[in-house]
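First the structure, in the form of C-alpha cells, and then the observations on it.
Yeah, one chain of the complex is gone here, protein chain that is, but the others are all in their spots.
A, B and C label the chains in the order they appear, each numbered from 1.
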Amino acid sequence: MSNDFTPDEMMTIAASRALKNDDVCFVGIGAPSAACNVARLTHAPEITLIYESGTIGTAPSVLPLSIGDGELCETAVSTVAVPEMFRYWLQGGRVTIGFLGAAQLDRFGNINTTVIGDYDRPKIRLPGGGGAPEIASSSGEIYITMKQTLRGMVEKIDFVTSFGHGTGGDDRQKLGMTTLGPTLLITDLAVWRPDPVTKEFTVVSMHPGVTKENVQATCGWTVKFADDVEVTPAPSVLELKTLRDLKARTKAAHAAPSTSGANA
Amino acid sequence: MSNDFTPDEMMTIAASRALKNDDVCFVGIGAPSAACNVARLTHAPEITLIYESGTIGTAPSVLPLSIGDGELCETAVSTVAVPEMFRYWLQGGRVTIGFLGAAQLDRFGNINTTVIGDYDRPKIRLPGGGGAPEIASSSGEIYITMKQTLRGMVEKIDFVTSFGHGTGGDDRQKLGMTTLGPTLLITDLAVWRPDPVTKEFTVVSMHPGVTKENVQATCGWTVKFADDVEVTPAPSVLELKTLRDLKARTKAAHAAPSTSGANA
Amino acid sequence: MAKFLSIRDAVADNLKHGDSVAFEGFTHLIPHAAAHEVIRQGFKDLTVMRMTPDIIYDQLIGMGMVKKMIFSFAGNPGVGLLRRVRDAVENQWPHALEVEEHSHAAMANAYEAGAAGLPCAVFRGYLGAELAKVNANIKSIIGPFTGEQLAAVPALRPDVTFIHAQKADRKGNVLIEGILGVQKEAVLAAKRAVITVEEVVDDLDTHTNACILPHWTIAAICVVPGGAHPSYASGYYDRDNVNYIEWDAIAADREKFLAWMDEHVLKATPEIFAERVRHLRASA
Partner (left out) sequence: MAKFLSIRDAVADNLKHGDSVAFEGFTHLIPHAAAHEVIRQGFKDLTVMRMTPDIIYDQLIGMGMVKKMIFSFAGNPGVGLLRRVRDAVENQWPHALEVEEHSHAAMANAYEAGAAGLPCAVFRGYLGAELAKVNANIKSIIGPFTGEQLAAVPALRPDVTFIHAQKADRKGNVLIEGILGVQKEAVLAAKRAVITVEEVVDDLDTHTNACILPHWTIAAICVVPGGAHPSYASGYYDRDNVNYIEWDAIAADREKFLAWMDEHVLKATPEIFAERVRHLRASA
C-alpha cells in the first residue's frame, strides 16, 4: 500500500483492477489506455487490448499518443484494416469491455463527446464520437472513466453521442440491444455501479480520504450512495510503480524535440 | 500461319485474340484459362488475370488444375480473401472481361451450369454456378467459350444459372444492369457476336475449313449468319507453339504420380 | 481460448449430431484430416456448408451423415462432377439430401456477415439468375438512398467450423498464408472453431498484416501434419492432383466407394496424413 498518490493515479489504478486476464478490451479514443496497460503489466498479463486503428492484442511499452502509434502495430498479434475492425471485431461481438471517456456524462451513463450547446450552433465543437457510438452498443459491457467536475457530470447532457442506459430501466432492451451497457464508472473520487433496476449510477466505493460531500460537490446530479459505501483500496506499491514507470517512459518517448524546422 | 491445328486449339487461340493488354479478366471456374494465358504469353503480356480464389494479377507458367492452385498465388501481385474478391474486385466494377464456359447455352447468351432436367428432380446434377451469376452481371462484358454440340447449344436451357441477354433486346437494362453482358461467343467452329438490337448470337467468322452446315449441325437453334461471314485467321506459329508448350508444361506438372499410398 | 487437443478429442468435444458445420478451404488448405475424423466418429443429420464442397463432402454425403448441404459450387476441382453428391441428389442414395444453393458471391458475403455479427448479407447479386426462384433464402431489399434493389441472404453461422492452417504459436494464435479463401470469416462466424495445423512454433514469424486468428477466437487446435492432403499447404507440400483424378473412379461406384472409405478412413487414423504428404514436401 502507498499513501502517496494523486486522485488521477487512484482513478487509473482502480480502473485497471476491473480488467481481467481473459478480457478483450476495446480502447477507444479518449479512453484510459493507461488503465488497460497497467492491468496488462500487473494482474492481467494476457488481456487482449484492441485499438480502433486495427491493432489486435497490442502490448506497447509506452502509452500511445494517438490510437494509431507505430508501437501498437509492432507489438500486436495482428493488424487489420479499419473496416474489418469495426465489422468482424467490434460488431461481431468479440469485445468484452469497451472503455470510454466522456466530456459530459449523465447519471444513466449516456455520454456526450460531440458538442457543448446546440448541435447546429455549438458553444464548443468537440471532436465527435469516433468509434464510441458502436463501442457503446456492441461491447459486452462498458466501463467509463472521467474526472469529476460539475461541467462534466451533468443532469442532462447536451447531445447523446453514445447511448448508456437512456432514461434508465430497460431502455437498452427496448432499442434491441443485448449488451449490458455501462456497468462501471470510475472517477478520481469514487467507483460507481448502476442500480440493478433503475440503472442510475450509484457510488459503491470512495477512494481513500474522499467524503460523500466531495463526491456531491463535483457532480451535477443528486448522487445516490450505496447502503454500504466501501473504501477503495489504495494503490499497491507495484501498481503505483507500474503506472509511474509507464508514464515516465511515455513522457520521455513523446517529448523528443523536433528538429525538423517546420511543424505540421 | 499453320494448318496443322485442332478445332479446340483454334477455339482457344481465337478466344485469346479477343483479350487486350489493359483488360482485367476474371477467370471463373470452367472458363478457358488457357485462352487467357495464351493472350498473356503472346500479344497481351500486361493483361491482369484474376481468379476467384483471390489471386490478382497472376502469371502461372502452367495452367492451374483448379482455380486455387499454389502457383496462382505465388505469381500474383496480391492475394486477397474471397469475400474481398467478390466485393471490391468483381462487384466493385473493376473487371473488364468475365470469361465463362457453359454446359448449356441459348442464343441470347444465357448459361446453365446447374442442372439438366428439373431443378428438384434433376437428370444430371451439375456443379452449379460458383462465381458465374455475378460474373455475368458485374463484369464489363462477358466472353463465352464452348465446344458446339446439340446438347450444349439449345433452344431453351433447363435452368438460367447466369443471365445473358434474357429474351434479347434490352432485357438486361430492364433488370437494372449497366454492364454489356455477352459480347462474344467463341466455339470450336466459329466466332459469334450478338446482334446489336435483338442480341441474338450471330456467326461473324468461321474457322478455316468450317462450313455453315457444320455450324448448324452442332447447334440446337436456327443459326443466324452475318451478311459477310469472315474466315477466322488460322493460328500463327507463335500462337500454336505458345499454346502447345503451355499444355505440355501443364500435363507434365499435373501428371506426377502420387506415391502417397492412399488417395483423397 | 484455444485448447491444444488431439483431433479425436477436438471433434468429440465440439461436434454434436444435427449440428451445422463448415469445413472450409478454397482448393488450398482443405481440412481432410478433420473431415475423416468426423466420419469415423459417425455423426448424423449434419447440415454442412461450404462454397466449394469437393471430395470430403462427397465422402460425408456418401457415408449418409448429411441432412442438408448449403453450397455454391459442388465439383471435383479440375476433374468434374461429385459422384456421391450426384447419387444423393439424383437417386437419394444413401438417403435424400436437402440442398440450399447459392452463388459464390452470396456464400462469401454470407460468411462475411456471419463474422460481422449481422443477420444477413446485402450485395448486388442474382440479377436475372434463376437460383433466386428455387431458394427461399434469397430475398431482396431496397437501398434507402438510391432505391436500388439489392440481394439479401441470411448470414452463415455454423455451430462448428473446421479449417486447416499452416501453423500456430504456443499461445494458440493461428497463421494462414497464401490463398485465404473464406477461412477467417468461417472461423469468426462459427460458434466453435477447430483448426488443424501443420506445426506449432515459438514465433509465427510473419508480416504484420498477415491473416492471423487470435487464440481466443478458437476452440481447439490440433497438430495434424499433412492434414490437408490431397489439397495443399503452401510452404509445406504441393497439391496431389492425381488423387483428385483417382477419386472420380472411386466415387463412381457405391461398393468401391464404401470399400475405399472402410480401408482409408474408418480403419485409418489421423497419423496417416503425415505419411501421405512425405513425397510431396520436397517440391513445395
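Keep this in mind: contacts are C-beta pairs under 8 Å (C-beta built on N, C-alpha and C of every residue); 3 or more make two chains touch, one makes a residue touch a chain.
Because the structure is a prediction, the values reported are computed rather than measured.
**Student:** Counting the whole assembly, list the visible chains that the omitted chain makes contact with.
**Tutor:** Its contacts among the visible chains are A, B, C.
**Student:** If I consider the whole complex, including the chain that's not displayed, which of A:14, A:38 or A:72 touches that chain?
**Tutor:** Touching the chain that is not displayed is residue A:72.
**Student:** For a quick check of understanding: of A:24, A:50, A:90 or A:215, which residue touches the chain that isn't displayed?
**Tutor:** Here the residue in touch with the unshown chain is A:90.
**Student:** On chain A, what residues meet the omitted chain?
**Tutor:** Against the missing chain, chain A presents residues 29, 52-55, 64-70, 72-73, 79-83, 85-87, 90-91, 114, 119-120, 122-134, 136-138, 159-163, 166, 171-172, 175-177, 254-264.
**Student:** For chain B, enumerate the residues touching the unshown chain of the complex.
**Tutor:** Residue positions of chain B that touch the missing chain: 22, 24, 48, 56-57, 73-74, 76-80, 87-88, 91-94, 138.
**Student:** Since one chain has been left out of the picture, which residues of chain C touch it in the full complex?
**Tutor:** Counting over the whole complex, chain C touches the hidden chain at residues 116-120, 122-124, 137, 139-146, 148, 150, 152, 154, 177-178, 180, 206-211.
Methods note: only the chains that are shown with their structure count from here on.
**Student:** Would you kindly say which chain has the C-alpha centre located farthest from the C-alpha centre of chain C?
**Tutor:** Of all the other chains, the one whose centre lies farthest from chain C is A.
**Student:** Approximately how many whole Å separate the CA-defined centres of chain A and chain B?
**Tutor:** Those two chain centres are 56 Å apart.
**Student:** Roughly how far is chain B from chain C, going centre to centre by Cα mean, in whole Å?
**Tutor:** Result: the chain centres lie 27 Å from each other.
**Student:** Name the residues of chain C that each touch 2 or more other chains.
**Tutor:** Only 112, 185, 211 qualify.
**Student:** If a residue has to touch 2 or more other chains to count, which residues of chain B qualify?
**Tutor:** none
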